[in-house]
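Some chains have been omitted; the remaining ones sit where they do in the full complex.
A, B and C are the chain letters, set down in written order, and residue numbers restart from 1 in every chain.
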Amino acid sequence: MTDLQSQPVSAARGAFDGVRHPGGAEPYYVASGNEVEVFGTAHAAGLPVMLKGPTGCGKTRFVEHMAWRLNRPLVTIACHDDLSASDLTGRYLIRGGETVWSDGPLTVAARMGAICYLDEVVEARQDTIVVLHPLTDDRRLLPIDKTGELVEAAPGFQLVISYNPGYQHALKDLKPSTRQRFVALEFDFPDAAREADIVMHEGGVDRAAATSLVRLSGRIRALRDQGLAEAPSTRLLVSTARLMARGIPAAQACRVALVNPLTDDPDLLAAISDLISATL
Amino acid sequence: MTDLQSQPVSAARGAFDGVRHPGGAEPYYVASGNEVEVFGTAHAAGLPVMLKGPTGCGKTRFVEHMAWRLNRPLVTIACHDDLSASDLTGRYLIRGGETVWSDGPLTVAARMGAICYLDEVVEARQDTIVVLHPLTDDRRLLPIDKTGELVEAAPGFQLVISYNPGYQHALKDLKPSTRQRFVALEFDFPDAAREADIVMHEGGVDRAAATSLVRLSGRIRALRDQGLAEAPSTRLLVSTARLMARGIPAAQACRVALVNPLTDDPDLLAAISDLISATL
Amino acid sequence: MTDLQSQPVSAARGAFDGVRHPGGAEPYYVASGNEVEVFGTAHAAGLPVMLKGPTGCGKTRFVEHMAWRLNRPLVTIACHDDLSASDLTGRYLIRGGETVWSDGPLTVAARMGAICYLDEVVEARQDTIVVLHPLTDDRRLLPIDKTGELVEAAPGFQLVISYNPGYQHALKDLKPSTRQRFVALEFDFPDAAREADIVMHEGGVDRAAATSLVRLSGRIRALRDQGLAEAPSTRLLVSTARLMARGIPAAQACRVALVNPLTDDPDLLAAISDLISATL
C-alpha cells in the first residue's frame, strides 16, 4: 500500500484544476472495520472499488481519507442523468480558430494516476458507465472515441464508485456486467459511540448534547417502517449541533436541521416532534 | 451574524449584472417567528437553507430581507425543467474567434460570496440539483466540469432553495440525499392580523378593506377540501386591494383578481362568488 | 389610465421590427362589460392580466384595442410546445466573427414598455412560463440567464396572457404559482345582438343575413353535448359572411366555412346540415 506513494504525479495534458492534490491535513475519519486495509490492498492490486451505503454515512469522507493516506490526487465527479461520456473523457474546444482537445476529469485522473471517485454512479446514464469498463480490466485502458487515443492509466490510478442500495430505482440499477468489475465495501451509519464522537468533533457541542442527538437519531431511524423515506444521516446531526453551538435552542435546532429535512408528511412530522420532546 | 457584513465583495470573473447588490431600503418583511435568527445563524455556520411553504406566502421577500440584513449580494434563479447545469455554472462563448468562458449565476454567487436563491428547486432537473451538492459540504466547493476549475465559495456565500410541499409531483421530488443537506425553515400564510398589515402596506387600502379581504381569504381557504388546488395567496389579496384602491368596485376586483386566478371550475367559482357576496 | 400614454417609447437594443407601434386606426371592438376599465386599471397598477375564454371570441382583438387605447406598442407571441426561454429573452448570434447578443421579443417589450401578449400560454413549456414570473413581481425584472443582465421593465410594460379553459389538457395546465400572478378577465362569445353587429361590420353582409347566421350559430352551440369539441366562433361566422358577400350561396357558404371546420364526424355533420336547412 505504500510503494505507490513515492510515484511522481505525471502532468495532465491541458489545464485542469479540479483535482485535490495530495498533502495537507489528514481528513478526519474513524474506521468502523478494516475498510482502510481492504481499500489499500485493492489499490495495490489494481482493483476498482465500489462503496455501498446510505446517504451521509461517510463514504465521501472515507475516499478523501484514503487519497490522503495513499498520497494520491483525488478527482471527484458527482453523477447525474445528464452526465455524458464526453463530460468524463473530454471534448474538443475551439481555440485560435483550431479545434483543440481538452481532457475530461476521468482522462486527467487516468493520466496522473489519481483516485477517481464517481459519486452516486447509478444516477449516470448507461453510456457513461460503460465508458468505465475498460479501465476496470487488467489492461486499465481508457479508449477515447473522439480522438482515437487509447490512454493507459498511470500507476496509482484507481476507480472508486459509490451508490446507495436503499433507493428503489425500478429503472435504474447497475448492470451485473458493471457491478462484477468492482470490489465492494459496505458502509452503514457509525455505531452510537463513534457517531457521538463525530458529532462532537464536527458539530462543536459537548458530549452530553452529542450523545442525546445520537440517541434521538436512533429513535427516528426506527420510524422507517412508518414511511420515513430515509434515516437521518450523521450529517444532519452535525448540522443540528452546529446551530445549537451557536445558540439556537435544542428543540428548534432539531426542528429545522433534523426533522424538516427528513419529511413533509404531517403525521411523521408530529411523531418525530414527540420523539424530540421525549428525548431531549 | 454580523461579522460577515464587513467582508468585501470580491470581483466576479466576467461581466454579470444579474445581482442585487447590497444596500438600498430595507425590504418590507414582518417575521412570524424567529426565522430571521435561525437563517442568520445558519448563514454564520455555513449551512445552506431550504424554505418550505405555499405559493405567495413571502418566501422570496424573506430572502430579499435577509440579504439586505446580512449585507450580502443576492442572486436569484427561477428553476424550471430546462435549467441545465451549464445555465448555473457557465458556458463557453466565442469572442474574437476564441472560446472564452463565461461564469453562470451560481459561479458568480460563489465567487463573490453572495446569497444564491434557487426558487422552486424541485422544478429543476436532477442534474442541475446535483451540481449544488459539493457547495453544501464543509468544503463549499463548486467543481466546474467544463473547465476543470474547482471554485471555493467566498465567505458569506450561502445557498438557499425554496419549494412548495403542497404540490403533488408524483415524479418530481427532492431526493433524500439532497434534502438532508439543508436546514429547513417552514413558511405558511401570515396570521390574519399580519396579513391585514401587509395588504394595507402593499395594496394601498385602509384597514377595514384589508381586514375584510383577509377574512374573505380565510373562508376561501376552507374550500380546499372541495377541490381548490391551492389557497389564495397574500399576493392575490394585494392585487385585489390595488384594483380597489384605483376605483374598481370591491366585488369586481375580487372577481378578477382573487377568484378567477384561483380556478376555472364553475362550481367552485359559484361557491366563491357566494362567499364574496356574504363577506364584503 | 392616461398618464402613461405620454411616456416616450425607449429604444430597443438591436433591430427588432416585430412590434405593432402605437397609432393608426382604432381596432374595432365592442365591449361586453367593463373589461376596458379593469384592464386599464390593471395596467396603471402594474398588474399583469390573464384573458380566459374560448377560441375566436375576441381576446386578441381586445388586446389590440387596449394597446391602441393605452397608446403602447404591442408585441404578440403565439405560444407552442417548442417555444424556448431563449425564443423569448434572446440569443447570441455570430456577426463579424463575434458573438453578439440579440434581444428576444419579451426583452424588447420590457425595454420599450410595450404590452406583451402571449397567446395560448398553456401551450408553452413550463420553463418558458417560469421566465415570466419575475416580470409579474413588484420589481418587474427580467433576468437574462445567458448574459447575466437584469432588465427592469420600462414604465407602461404589461404582460398579458390568454388561455382557453375549455380544452381538456390533462397534462397541460397553468400551475397555481403562475395563475396567481395575474388579474384574470373572463371572455365569452358576444351576445346575439353584439355578435350580429360584428358579423355585419367584418363580414360585409346585411343585418338580416348576419342575424340568421348568429341564430344558426346559437343552435349549433347547443350540440356541444352531442360531442362537438368546440362551439363555432364568431370568426367562423365572419368567414361565412364574407363568402356570402362575394356571391357564394348561403347554404354552401355555411357548409364550407361554418360546418366543415367544426368537425369530421358524419353524425354531427348531418345534424348541423339539418340545422342549416331549418334555420336559413
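We take it that contacts are C-beta pairs under 8 Å (C-beta built on N, C-alpha and C of every residue); 3 or more make two chains touch, one makes a residue touch a chain.
Since this is a predicted model, take the numbers as computed values, not measurements.
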Full complex, copies of the single sequence (shown: 3): 6
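Following the convention adopted for this analysis, only the chains that are shown with their structure count from here on.
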Chain C reached from chain A - shortest hop count over touching chains: 2
Interface numbering overlap (same over half, different under half) for chain B and chain C: different
Separation of mean Cα positions, chain C and chain A [Å, integer]: 52
Mean-CA-position distance for chain C and chain B (Å): 30
Contact footprint of chain A on chain B as seen in their complex: 34, 37-38, 41-42, 44-45, 47, 50, 52, 84-85, 92, 94, 97-99, 125-127, 130-131, 133-134, 137-138, 143-145, 147-150, 165, 175-177, 179-186
Complex contact set, residues of chain A against chain B: 14-20, 55-56, 60, 76-83, 87, 93-97, 104-105, 108, 119-120, 123, 164, 167, 202, 229-230, 232-233, 235-236, 239, 242-243, 245-248, 252, 256-257, 260-262, 264
